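Yeah, one chain of the complex is gone here, protein chain that is, but the others are all in their spots.
Each chain gets a letter, A and B, in the order it is written, and its residues are counted from 1.
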Amino acid sequence: MKNLIRKIKFIDKTFQYLAMAATFFVLIVLCVLIWNIFSNGLLRINGSFFTNLPSRHAERAGIMTALAGMGSLLVITIVIALPIGVLSGVYLEEYGKKNKFASFIEINIANLAGVPSVIYGILGLQLFVRMAKMGNSLLAGALTLSLLIMPIIIVATREAIKAVPDSLREASYGMGATKWQTTSRITIPSALGGILTGIILAVSRAIGETAPLLVIGALVYVPFVPEGPNDQFTTLPIQIFNWTTRPQEAFIINAAAGIVVLLLITFLLNGIAIYIRNKWYKKMRY
Amino acid sequence: MRYKEKLIEFLMMACSFISVLTTLAIIIILAVDSFQFFEEVSIKEFLTSKQWTPLFSEKHFGILPLLMGTLLTTTIAIAVAVPLGLTIAIYLNEYASPRFTAYVKPILETLAAIPTVVYGFFALQFVTPLLQQFIPGLGGFNALSPGLVMGIMIIPYITSLSEDALRAVPSSLREASYGMGATKFQTAFRVMVPAASSGIIVSIILAISRALGETMIVAIAAGQEPKFTFNPKESVETITTYIVQVSMGDVPQDSLEYRTIFAAGMTLFLFTFLLNNISFWMRKRFTIRYQ
Partner (left out) sequence: MYKLEAKNANLFYGDKQALKNINIGIKPNSVTAFIGPSGCGKSTLLRCFNRMNDLIENARVEGDFLMDEINIYKDINTYELRKRIGMVFQKPNPFPKTIFENVSYGLRINGMKDKKMIEERVVESLKQSALWNEVEGSLHKSALSLSGGQQQRICIARALATEPTVLLMDEPASALDPISTAKIEDLIYTLKNKFTIVIVTHNMQQAARISDKTAFFYLGELIEFEKTKKMFTNPEEEKTQNYITGRFG
């Protein structure tokens, strides 16, 4: 009996230490990843790295066109995906909650959220680049990314709308407000913090996407800044991908430097999202 | 006023209908070109040939090498992510102090926020050289390194969903187990994990689906050689990598080579579609149970 208890306790303690080790192992991997990239890339970053065009000479190459392309791509993507995504989310949560159409769409969105991004690339390639004859333009890229991040925005909007207490809706209806007045003046503003968090996370996701853009034919070498939605483009992740696959050491360092910039943007966006979410949660607690 | 209300509602409904159209478009586009592909290549060859060489002069169209590559990297990733992810979830939920959990969870979630191209770089430039010091004969491109890194990447998917499932178990169950003198380990594995099992399975299925569809890590670090092998030391090509490879090249449109990406894409889509639906169905069921 005593032996058994000792054995049980031993297993308990062993698991505890193993589990702690596992947790720290993953945290350490994360640290190593960040240290590895920053130690390789940080010193490469200087003013001209941001303002130079891509080049065959690693030390003269910069990320200006990649950043400009990424910026324009994101702006167009947000303009397309944001209203459609938010309105869909509001509709599903506020209007069509119980009908069959809504539950059908719910399965649909859950599925779309799980479709690999490279498949969205094929969709964009066929639908926008070829059938709509947009070519490998910014617009085609933005439309593809819009479809990709739409499920994220819809799900986030629904969660945020769901968190708005019913008592607020009742108060508004009780004053004689219509459904849309209640939705647009009370429900959506009250859910704004949560919706915004979701949108920022979706944008952060769009920033990191590489595969679908490669598939629709975004170029790896673009020596100019896009000026309109019909121009060809490249983005930072694509530029990084291109540098990573070069054999020369100098380009690898460029890639690391590009990653430093990409990671800083990603972490910044995620930080803002977490900050807004926490503030909003506090406000929503009655 | 009533007219305006109806108009807005209709507009919103139309917006949510776009998601249905997207799904339809994906299926139709994949199906149409796959169909044309299978007019020239027999399904038997596609499913049984052990060679995939559409871009060579002597063409073979067997999906098996790509499928093997995909399954190999996914298996490695899952072998890393499931034990680590689950252990961390149990540790955070049953052992660690709430303060520790509050600090660690957001850090773990950043793993999911890092763009995949970054993981690809990490696998190729850091993990592969590191592994080569311990594993003789490991190629510069191999399945092992991107598999491992992918495993790290999907840990947060497993941890956060499993943790939600564990947290949804009423704590009265945990207290009952403690009350009978059980240790934390016994409570975790005999009471909590079984009670949260459907949620945990959902997290694993979603992680598998995520790994199957992952592109950039394998495209960068696994190589682009379709091989019928399950040897993690060798370079492999996954379905996703092949799609990127072809679309980056100069393959003429409306050629058989071009259509291969649709057949390959269809194969990948079917796998993930199946997994997503299973997990959706399971999740629906277990949330109902706890409400």
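Operating definition for what follows: a contact is a pair of C-beta atoms (placed from the backbone, for glycine too) under 8 Å apart; a residue touches a chain by one contact, two chains touch by 3 or more.
Remember, it's a predicted structure, so these values are computed and weren't measured experimentally.
Within the entire complex, contacts from the absent chain reach the displayed chains A.
For the options A:Asn52, A:Thr178 or A:Thr245, the residue in contact with the chain missing from this view is A:Thr178. Taking the complete complex into account, A:Ile186 is the one of A:Ile45, A:Ile186 or A:Ile199 that touches the chain left out. In the full complex, the hidden chain is touched by subunit A at residues 98, 165, 167-168, 170-178, 181, 185-186, 189-190, 283-284, 286.
Going forward, only the chains that are shown with their structure count from here on.
The part of subunit B that touches subunit A in the complex is made up of residues 1, 4-5, 8-9, 11-13, 15-20, 22-23, 25-26, 29-30, 33, 83-84, 87-88, 90-92, 95-96, 104, 106-108, 110-111, 113-122, 124-126, 152, 155, 183-186, 206, 209-210, 212-216, 219-220, 240, 243-244, 247-248, 253, 261-262, 265, 268-269, 272-273, 275-277, 279-280.
Chain contact summary for the complex, subunit A toward subunit B: residues 8-9, 11-12, 15-16, 18-20, 22-23, 25-27, 29-30, 32-33, 36-37, 40, 83-84, 87-88, 90-92, 95-96, 101-102, 104-105, 107-123, 125-127, 130, 147, 150-151, 154, 178-180, 204, 207-211, 214-217, 220, 237, 240-241, 244-245, 252, 255-256, 259, 262-263, 266-267, 270, 274.
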